[in-house]
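Input: a single structure, listed below in structure tokens.
Yeah, one chain of the complex is gone here, protein chain that is, but the others are all in their spots.
Chains: A, B and C, in written order; residue numbering restarts at 1 for each.
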Amino acid sequence: MTGSKVLKATGILALVGVAATAWLGLWVTPDAVGFPHGLVRLLYIHPPMAWVAFVAYGMAFLSSMLYLWPRTRHIRFDRMAGASAEVGVVFTGLTLATGSIWGRPTWGVWWTWDPLLTTTALLFVLYLGYLALRRVPGDPEVVARRSAIAALIAFVDVPVVYFSVSWWRSLHQAPTIDFTGRHLYVHGSMAWTLLLGFVSFTLAYAWLTAHRYRLAGLQDSEADEGLRYALDERRAEGLGPA
Amino acid sequence: MLRDAWLVAGKDLRIEARSRVALNQVVPFAAAVILLFGLALGPDRSVLAPASAGLFWIAVLLSCLLATQRSFAVESADGARDGLRLSGLDPAGIFLGKAGAVVAELLVLEALLALGVAVLYGAHLTGGLVLAAVCVTATVGLAAVGIIYGAVASGLRVKETLLPLLFLPVAAPVLLAATKAWDEALAGTPSGGLGWLSLLAVFAVVYVTIGIVAFGPLLEES
Amino acid sequence: MSGYIEAGYTIVLATLATYSISVLVREKAARRRLSVSAALGAEPATVSPVAGDAPSDAPADEGVLQ
Partner (left out) sequence: MAPAVRLREAVALAGRFPLLAGVSLEIDEGEVAHVRGPNGAGKTSLLRLCCGLVPLHSGEASVLGHDLAIDRRALRKHVGMLGHQSLLYEELTVEENLRYALRSFGLEIEQAGPAAARLGLAGRVSATPVGRLSAGQRRRTALAVLVARDPRLWLLDEPHAGLDQEGRELLDELIAESRAKGRTVLLCSHEHEHAAALSDRTVWLAGGQVVEEPASVA
């Protein structure tokens, strides 16, 4: 199975990449001027987390649309949407955690109403709701359909939330420190580490989602197996007492 | 589609006129919410008045939840979906009709609530035209999202707990935009709220469109 | 360096590791259960339904089947 080989290679690359990012980020790269406590090192993991979360939700949205479109309707798109959204929620949680850790020494608070952080927090609850909806049992097709519609509603909300929150913030005060380091001159080993972080966490996303997708497929065929027995039992009822 | 929408809205409003659930339960609920906000924030008017727009819209948001739940509860108790699906009505019409009825109910509620906010929090309701326009656009958006999610959750055993979780985060931008627009109007600069008003309009248009398109698949196959 | 950086890296790496392992373990378990039930597939009558979920949204009268 070549698909399996590619997946395995992706997993190994992701593992090596993440380990290398951690090593470079923690020990090799220099401290940047203007960032107390060596906080710049969080730069190598926080933005990639947020990036992966958005990629994951985009993927979930795309799969949901493919499921809703009658000509491409297939249950595998529903599995894909569910898998990607779940991985997305994990990465969103990590975005919030790392963002909060950034905020504490920088501003003295665990939380700041930064537009990106606020948007991310709303996304987190939005997609927790989506996952909760997915877990409500029912006919697989029905579950897939209502989940796809919920994914559509949630995803369309993302730009509206982002726009309104950043507008809201900009009316109050200018952001104190730019989160993603757009004002920071990133160079040399720092730039490479950041790039490596983006690539390897994206690979980790791909690997995780692929496995989660496989798991969903296995769970489905397990349920189908159960259905076969249930059908046999149901039919046996009709033949009267044995 | 519009004919069906009219029919459904008329039916829902007639049921409401008879049962008075919105009037006897949702309005007192909203009143209790703004009273409790007052208690939580203390009797100081200098604290309450600036917060009145936000508290008003929180109360509206929570009431909208109740109104949408009620909207599906009237569809014959346990067979809500069955009834709607057997009815031969155009799903888009059902969506528009139900959302329309909820909008009508909420607008009445908002008028009463605005009065309450003015009296209890000492908010000066200036810029009435902008306030009203914000109410209408925000409510249309809220009702649209509420009815879509109401249909998603109806028939599920966990609907009472699931609906708020699904609805509230999506409605967050409405809360934000409507509050800001009201703030501007109450501060005497209603023109500052026009930008927020257009954001609300975008929200309403997007979700009404999604509702019209998605309600069919939602009702048919479930 | 302060404790914050280490905490950030630890949380990220530990969470991702835990999640990955849980997915892999569940995948393996599902695969094993499937191969077991496939082996027993010849005699379905002796195997009770694996995933005979209670009918969640079934009408009450059809839900009770004895």
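Note that in this section a contact is a pair of C-beta atoms (placed from the backbone, for glycine too) under 8 Å apart; a residue touches a chain by one contact, two chains touch by 3 or more.
Keep in mind that what you see is a predicted model, and the values were worked out from it rather than measured.
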| item | value |
| --- | --- |
| Residue of A:39, A:96, A:149 or A:230 touching the missing chain in the full complex | A:230 |
| Residue ranges of subunit B at the interface with the undisplayed chain | 4, 7, 11, 14-15, 18-19, 74, 76-79, 82-83, 85-89, 220-221 |
| Sites on subunit A contacted by the missing partner chain, in the whole complex | 137-139, 141-142, 223, 226-227, 230-231, 234-241 |
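Simple rule for what comes next: only the chains that are shown with their structure count from here on.
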| item | value |
| --- | --- |
| Rounded Å distance, subunit A centre to subunit B centre (Cα mean) | 31 |
| Sequence positions of subunit A contacting 2 or more other chains | 136, 138-139 |
| Residues of subunit C whose C-beta touches two or more other chains | 56-57 |
| In the complex with subunit B, residue positions of subunit A that touch it | 68, 122, 125-126, 128-130, 132-133, 136, 138-139, 141-142, 145-146, 149-150, 152-154, 156-157, 160-161, 163-165, 167-168, 171 |
| In the complex, subunit C residues that touch subunit A | 1-2, 4-9, 11-13, 15-16, 19-20, 23-24, 26-27, 30-31, 33-34, 37-38, 44-45, 47-53, 56-57, 65 |
| Footprint of subunit C on subunit A - complex, ascending | 18, 22, 25-26, 37-39, 41-42, 45-46, 49, 87, 90, 93-94, 97-98, 101-102, 104-105, 136-139, 204, 207-208, 211-212, 214-215, 218-219, 221-223, 225-230, 232-233, 236-237 |
